[in-house]
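Only one protein chain is missing; all other protein chains are in place.
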Amino acid sequence: MTLSSFGAPFLPEIVLLAAVLLIFLLDVLKVRRIELTGGIAVAATLFALGLIVADLGFAPLAFLSSIPSSQIDQLPAVGAAPLYAFTSLGLVFQAIFLLAAFFVCLASTSRPSDERGSPIFYGLLLLATIGMLLVAIASDLIFLLLAIEVTSIASYLLVAYTRKDVRGLEAAMKFFVIGALSTVLSFFGASLLFGAYGTTNLYLIREAGAAVGYPILVLLGYGFLIAGLAFKVTLVPFHAWAVDVYDGAPDDVSAFLAGGTKKIGVFAFFLVFLGPVLVVGTVGQSGYGLFGGSVALGPSFQIALGAIAVLTMTVGNVLALLQKEMKRMLAYSSISQAGYMLIGIAIGSAPALGGATLQVFAHVLMKTGAFLVVGAVAALGVGPLIEDWRGLGLRRPLLGTSFALMLLSLAGVPLTIGFVSKFVLFSAAVQAQGWFIWLAVAGLLNSALSVFYYARVLKVMFFDAPPVPSSPATTGVMGAAGPPVLPVGGLGYGRAATIAVIAAIIVAFGIYPQPVLGAIQAAAYHFVTVGA
Amino acid sequence: MTELALTGFLGLSAGLFGIGIFGILTRRNFILLLISIEIAMNAAILNFVYFAAFPSGTSGLSGQSIAVVLIGFAATEVAVGLAIVLALNRLKGTINVARANDLKL
Amino acid sequence: MLPLLSIILATLLVGTVGTFLSGTKARWVALATSAVFLAEVGLLFMSYPGWPGYSGSLVPGFSDTETYTWISLAWMHVNYSVGVDGISLIFILLTAILQIATVVYSWGETQRPAGYFGLVLLTCLGCFGVFVALDILLFFLFWEAVLVPMFFLIGYWGGPNRRYAAIKFFVYTHVASIVMLVGLLALVFYSGATSFDFTAVYAAAHGMAPVVQTFLFLALFFGFAVKFPIVPFHTWLPDAHVEAPTGGSVLLAGLLLKLGGYGLIRWAVEVLPNGFHSAQPLLFVIAFLTIIWGSVLSLAQRDIKRMVAYSSINHMGIVLLAIALDSSLGLLAAVLLMFAHGVVSALLFMASGSVHHQYGTRDIASLGGITPSAPGLATMIMAGSLASLGLPALIGFPAEFTAFLATWDALGYWVLIPLAVLVVTAGFYLWMMQRMLFGLPKGVPEHAHDIPWYEGAGMGLLVALTILFGILPSLLVNVIVNSPIKGWPGT
Partner (left out) sequence: MILGVLIALGEMWSPGSYTNVQFTWLHLAPAPGPFPNGLSLVMGTLVDPLSSLMLVVVTVVGFLVMLYSIGYMHHDHGLPRYYAELSLFLASMTGLVLANNLLEFFLFWELVGVCSYFLIGFYYEKPSAASAAKEAFLVTRVGDVLFLAGIFILFSTYSLAGPVGSGGWAANGFVFVQGSTAVPFLATAMGGHTTLLTVAGLLILGGAAGKSAQFPLHVWLPDAMEGPTTVSALIHAATMVAAGVYLLAITSVFIGFTPADQLAIVAIGGFTTFFAATMAVVHPDIKRVIAYSTISQLGYMVLAIGAGFAMVGLYHLFTHAFFKALLFLAAGSVIHAVGTQDLFKMGGLKKHMRVTAAAFAIGGLALAGIPPFAGFWSKDDVLSAVYSQLGSHPLYWPFFLLAFAAVFLTAYYIFRAWFLAFSGETTRDPTLPAAHEGPWVMQVPLVILSGFAVVAGLFVFLPGFQSLLLGGAGVAGIPPTYGTTDLLLSSVSVGLGLGGVGLAWSMWGNGRVYALAETSPVQAVRRLLLNRYYFKVGYDWIGLKGVYTISRAADFFDRFVIDGTIRGLQRMFAFASNRARALQSGFVSDYAAYVVAGLLGLFVLLLIVGPYLLGRLGGG
């Protein structure tokens, strides 16, 4: 018998919530050993992940499946206005989110075991994860935005959870201000749409389609909404906060923000512009041109998104070129990566959607991994500048190799997942033909541009001579005297395992992507065609 | 209600929103910043209320209920914001956001 | 029938990994791998028509093909699909030869030998893959996979300015391959073939509108032209060569440049005939430009490596010309030329590498009369130069003869341009020899000795092949002309 007979489609969220409560309870009881709290978090995310994967139809775990397949990828009854709906693509995204959360939880168990803030860290992290999971099943604009806010508020606090670190607090402050501003924008846009359609339910909005009283309200509303969501996805020019935040936040938190939370914005874009709530293409037979005449709204959304995508990729890369700090360089590169995902949204075909989703998956692996490596290296006592990494690749071959793998994957070098995702994405762009091929060209040229700074890091890590051991940057590193050296050459089991696993996945799916790619494409296909 | 009234209401909320945005752009004091954000937020909430006043055949969340929810949400947001600024104030001794710019370039 | 190609790939893969892991014993592992590789290539030839001792009838199309599904979606299908024809066989043979020659030549490498030999093998692996790939993604994959090891070879084992050269090389070629990738994708999706397999694309592409074909051809051509390299996209080559370690230069000139020519033949000229024809005039202009430019510039170089590098540009220009002729003879000539240039330029780069090891400089003007102290080295340089300037009974001659004969047939008196350039080519080689080998000893240290045995062995192998195939070019030609192209028997 399967769990679904209990009719518990929200089991993953419930599990995480339970874990949160348990952790805080233990905190109250002054039980703060990181092995324990972290263990709980790891177990919870892992179990939730298992549930989701089961729901996705992964046979070996079928006994775990909690959502009856009859509820997946179904349109609601006519006139019904559900707050949530299960789509297979949503489940894929939930899996991806949980994966990110799981990696971060696992890796962060390697922090000093007596750290006081650990319960808060794990609690907030799981809370944010719950919000992300809710985003993935939303089907109502307000529900969606509130779910996003759950994540946002949790992550504001997460950035500042140490409460002692000025940089962290400054980052949190900036994060909060810009975040609140974008929230306002999103809600204002939602209110305009509510005015235009008389409802916030995405299904009903799609049914209403072009039959609206005030198309200008639709345009403005979506304009505000794009601006609001763009904050999450860190699209230029709504990106400025991200660099400072990723830089200022604790490494593990940066990993979670860059690898995890920003992806909910991507799925929000999917919901608002594609899929069951397909606005692109349905609105617009009779649109409203500013200079009179009728204009298809959908295509002009596509043009706008395409423009933002190109802008985002270019600015992100150009700014990353000369960065001296490793974390800021990674932050900029993650901004440019967001541009690639937006390409998929701008195109809006099933292949493109699948490509973007694969890009999200790849990015979760690469960025989470990269930031975790940064954290690990920092824990070894190496400074924040790229220069400080001189010769690291030769002194720590395995660590260096896995980081090199992540960078190469970010640069889109073959035999890595990063190459596959870009390849599929750009194939989709070319396949869509029309002017989208220029998106592919722009994206590819950008990835060429990005090679500059990734290659620079590789050069520093592998070609340059290591700094003289006496310099402060390296005292206590590399097994010399210094802070208590953790197992696995100062990395700790959790981090070492996570990094190794991520590197392995990057290569494995880079060589044979069919399993994940097939599932994602199928889900994307359902997502755009269901009910249409 | 008439179209005219609606445009008037819309004008009001647009004005509120504009004031809020202007405040966000110009204020350096974190508290004033928070207040400006709330003003702009209220513009959105007001919108929901007016549009709810329109008779529309569609179902789903009603404007009023959304408004109520959003008011509650705004409160939480402010709470979090204050928490952050308190901690910041404890460390830097100021709530001037312009003074917190160590992270740049 | 064994999946020979996959076996070879596996051999190289295992050998590479083994070399990386085998520390100071790396050179032995590398040597063993190369030997096995060579033997397997021999088997491959035995099973191909046109090779003496082949006792089967001629099978049209590609032979030794294997196809397994790799990525299969509703809208795109990618296969692991490999196969060879006469043309690719020639290049595979070149790969095997250069690999073993390089390994032997670099026997004395002391700086992180494991990494060095591993990267050498990895480069050869990539090139082999490019030559056998019959699927666009697979092709592109190996194509890109070649860059990385070469990047590290230049960047770690290279000369004083190696970092700049390495990054320049990587970015240059990477940009090119990106444009090429767009072209390849468009090739698939505009032709309506959802499959990336060569045969499918080949079949579908012919139906495309000439305009589209032209654009696609130009995109692909740009990608290949940078690898060639073609003026004005050539400036990465001299820097890369000058900075690269000898082994790196050898593979760079011997194999990487050939990727461009092979790609052009296999993926552009054959697949997009209309685009090719409309682009022909452009190709001719570029080819002549490259021929003249390369040879005139090599005359100006003081660094012998730079000189050889520019002469490579000149030779590859002739290759482009031969391909652009779109005649059966021209194609034969192009393939022969690339094989010849592969062997000869490898030989010359090894020789200049030895010069550097022996005398600490590669500056032609500051050396002189090295023959008495190092007759072996002098002989190698002389052999390489004579072969490179197209002396009969050495491998360069049949290639250039056929090339120019084809040029005359297609273009008439234009052939006088490359012929005149031949004189210049002879000029700078002879001048180099006069200044460096002859005359009174200059820049030669006391008790200067000849090159070590392994360097001699590496070069000797190449010299032997130069002579063998120069006297019996039919060994190669009979294999080449059994390819399924240009109405040759293999069709």
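Here are some notes:
Note that the chains take the letters A, B and C in the order they are written out, and that residue 1 is the start of every chain.
The criterion applied here is as follows: contacts are C-beta pairs under 8 Å (C-beta built on N, C-alpha and C of every residue); 3 or more make two chains touch, one makes a residue touch a chain.
Quick caveat: nothing in here was measured; it's all calculated off a predicted structure.
The shown chains contacted by the absent chain are A, B, C, with contact judged over the whole complex.
The residue from A:M173, A:V233 or A:A428 that touches the chain not shown here is A:M173. If you put the hidden chain back, the residue from A:A62, A:A80, A:L321 or A:A504 that touches it is A:L321.
The hidden chain makes contact, of the residues A:L146, A:V233 or A:L449, with A:L449.
Checked against the full complex, the one of C:N79, C:Q99 or C:T402 touching the unshown chain is C:T402. The residue from C:M150, C:A287 or C:L332 that touches the chain not shown here is C:L332.
Interface residues of subunit A with the unshown chain, by the touch rule above, are 173-174, 177-178, 181-182, 185, 219-220, 222-224, 226-227, 230-231, 236-238, 240-241, 243-244, 289-291, 293, 295-296, 298-304, 307-308, 315, 318-322, 434-435, 449, 452. Listed here are the subunit C residues that touch the chain not shown: 172, 231-232, 234-235, 293, 296-297, 299-301, 327-329, 332, 369, 371-372, 386, 391-393, 397-398, 401-402, 404-405, 408-409, 415-416, 419-420, 422-424, 426-427, 430-431, 433-434, 437-440, 472-474, 477-478, 481, 486-489. Looking at subunit B, the residues touching the absent chain are 21, 24-28, 97-98, 100-105.
Definition applied: only the chains that are shown with their structure count from here on.
Across all inter-chain contacts, the pair with the most C-beta pairs is A-B. Mean C-alpha position of subunit A lies 26 Å from that of subunit B. Not a single residue position of subunit B touches two or more of the other chains. On subunit C, the positions that touch subunit A within their shared complex are 70-76, 137, 140-141, 144-145, 148, 151-152, 155-156, 162-163, 166-167, 170-171, 174-175, 178-179, 181-182, 185-186, 188-190.
Within the complex formed with subunit B, the residues of subunit A that make contact are 79-81, 83, 140, 142, 146, 149, 153, 156-157, 160, 163-164, 166-167, 169-174, 176-177, 180-181, 183-184, 187-188, 190-192, 194-195, 197-201, 204, 208, 243-244, 247-248, 328. The touching residues of subunit B, when paired with subunit A in their complex, are 17, 20, 24, 30, 33-34, 37, 40-41, 43-45, 47-48, 50-51, 54, 56-61, 63, 66, 69-70, 73, 76-77, 80-81, 83-85, 87-88, 91-92, 97, 100-105.
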